[in-house]
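The complex appears here without one of its protein chains, the remainder shown in place.
Here the chain labels run A, B and C in written order, and each chain numbers its own residues starting at 1.
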Amino acid sequence: MKILISKKTGLFYTYKEDGDFHCKEGTLSESELKSEKSLILSNMNKEFLVFNANNYDLRQKIKRGPQIILPKDLGYIISRTGITKESKILEAGGGSGAATIFFSQIAKYVHTYEIVEEHYKLILKNLKLMQIENAKINFGDLTQFIETENKNEFDLLFLDMPQPITILEKNLDCLKSGSYIVCYLPSISQIEEISEFILKHENYFYLEEISEIILRHWKVKGKISRPEHRKEIDHTAFLIFIRKI
Amino acid sequence: MKILISKKTGLFYTYKEDGDFHCKEGTLSESELKSEKSLILSNMNKEFLVFNANNYDLRQKIKRGPQIILPKDLGYIISRTGITKESKILEAGGGSGAATIFFSQIAKYVHTYEIVEEHYKLILKNLKLMQIENAKINFGDLTQFIETENKNEFDLLFLDMPQPITILEKNLDCLKSGSYIVCYLPSISQIEEISEFILKHENYFYLEEISEIILRHWKVKGKISRPEHRKEIDHTAFLIFIRKI
Amino acid sequence: MKILISKKTGLFYTYKEDGDFHCKEGTLSESELKSEKSLILSNMNKEFLVFNANNYDLRQKIKRGPQIILPKDLGYIISRTGITKESKILEAGGGSGAATIFFSQIAKYVHTYEIVEEHYKLILKNLKLMQIENAKINFGDLTQFIETENKNEFDLLFLDMPQPITILEKNLDCLKSGSYIVCYLPSISQIEEISEFILKHENYFYLEEISEIILRHWKVKGKISRPEHRKEIDHTAFLIFIRKI
Partner (left out) sequence: MKILISKKTGLFYTYKEDGDFHCKEGTLSESELKSEKSLILSNMNKEFLVFNANNYDLRQKIKRGPQIILPKDLGYIISRTGITKESKILEAGGGSGAATIFFSQIAKYVHTYEIVEEHYKLILKNLKLMQIENAKINFGDLTQFIETENKNEFDLLFLDMPQPITILEKNLDCLKSGSYIVCYLPSISQIEEISEFILKHENYFYLEEISEIILRHWKVKGKISRPEHRKEIDHTAFLIFIRKI
């Protein structure tokens, strides 16, 4: 798969290497697209960059149902919890699979539970598209299955669901001692509830950090250098990092 | 290696599994430390959590010379450039090795160039401590060696150095077409210089994004829920994401 | 003048006390609008709040040509420079008159210079609408007239113009010793130019602060409490606070 970027507008497209490519800025010929060139012209004389799509490009282009988790949050989850290619991740609330795909491409393997059938199918489709083979997607409710997972297996439990406390109430033997439970929650009032729950169960959980990641885009060109208008990224969610004792 | 966290103060220590452990909050006995328990008491009756150290814990404890790059920035570099366990990374300006260690634990392998001898030795030491084997550290100036690296090898060139333009002026055949060059620069005036350079060399580089990552810590406990005082993380650096054409 | 706020949609309108009022959410009758009630129903059964318009309401409703300066920036200029009802303000680059109106309603008087005829007329119109009588609006270029203003008169010189250095190069005897010169500049590169200028003229100017004001809106309702989507205010400008020596 290739990625085509219009130099002028910054719009980008995926190209499945199947014939000429048509868009508003003209037609790109198959022969040029399959050549070694990385800068080609459309028949409307617009410049296009042609790259082999990398994983960032592809992840931006997966089919989307529910809102996806953004790179700013995914990256911090990985770096803050010490995930490496040896890590094993358990996840609930897969959505479109953006997090599942990201985690799978970095960690050893990922087990995901998704309760909505439509989303479950979407994740399977997107994983196939991305050729991910180390993610096991389960159609069902993690609260019912978490106690059946192997003991001491996972390094990270990632919960993208409105009521993560229902999971915290279960036997979490499948998590290693000292491993992380990370919840992704849009509202600080949800964090307040979890914080209260942990205070009452402090022999089982250690609340290590509550934070939010803010991404600020800048425009720097010629005499202009300022935060970019209309591109400040909206608030997405608060992250809570809990360690299992 | 284990990590010991004082439940009351939040201070954390590494424990090399070599006898009793002593600190201001008392002594922890070797027999307890080596047991299966994850919550033990010091002889001063203070509670301590005992976990197998994960990579986040260990990375916080490496010996530090120059200022290290923080998880907020490292995570976004990984997620924004599409790095996976198949990726190959070239890096200049290793500092203490924090970025090198982080990249090595995720990517296939990392080549690092460090020009300051003292830092070079520090990185070697820290890599050994972290048991990293897929990072090749070179003592020298990347500007002199980049043209000797294999063609089409790397997916990411990460530059943590004050004058990255000296690298951009070289033949960058060792980078794949469409791969990323990411510069980490404290001052927006440095970004302005690079932006101007790219404008003049726009057949070789595509400027995809300039951004900064802001991390906001929250305190949520009982009736309190507010951004944490004295823990807003200072500005670290601006990130510029350039693609090689 | 009254202000009408739809309780459901939050939309607000000015009402000139001239007959019935019509909008998408129905008609409000003159008799109700002129009664003492502050909560009335339209003929479509929608609730409307009826208030005597305050100055914030009115300032939001002035006719707009160029982009207006927002309350977040205006308020900080006032509080950071110590402006009171005894202060005298000189201003260039009036735009729609938003700053002029705000300053006039707080300070003793304001002298404004506006170089664009269309804007000059707009400011006059808006001042009349707001019944401001202590602002003197001059059609012309402040660089040509600043040396004709009275000596030691002003406490604040506010410059909302792309090249404020042309003013700083003039004889600024009309400003009191220790008074503030505040420039409102969208781009940090403009700040860099001024900073360099001041470094070269440090016997005349003391650079006290460079800052930006970020306004974050929150939505707090029922179980939701989070930063508001699509309402984070874009970057407007950097502010530089210079004192005349």
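Keep in mind that, in the parts below, contacts are C-beta pairs under 8 Å (C-beta built on N, C-alpha and C of every residue); 3 or more make two chains touch, one makes a residue touch a chain.
This structure is a prediction, so every number in the text was calculated from the model and none was measured.
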| item | value |
| --- | --- |
| Shown chains touched by the chain that is not drawn here | A, B, C |
| Selected residue (touches chain absent from view) among C:I77, C:L142, C:C174 or C:I242 | C:I77 |
| Hidden partner interface residues of chain B, rising order | 186-190, 223-230, 232, 234-235, 238 |
| Contact set of chain A toward the excluded chain (per top definition) | 188-189, 192 |
| Chain not shown, touching residues in chain C | 3, 5, 7, 38-39, 49, 51-59, 71-72, 74-86, 102, 105-106, 155, 176-180, 188, 191-192, 195-196, 199, 202-203, 206, 209-222, 225, 238, 243, 245 |
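Convention: only the chains that are shown with their structure count from here on.
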| item | value |
| --- | --- |
| Whole-Å separation of chain centres (CA-atom averages), chain B against chain C | 45 |
| Length of the line joining the C-alpha centres of chain A and chain B, rounded to whole Å | 20 |
| Shared interface positions of chain B, touching two or more other chains | 188, 192 |
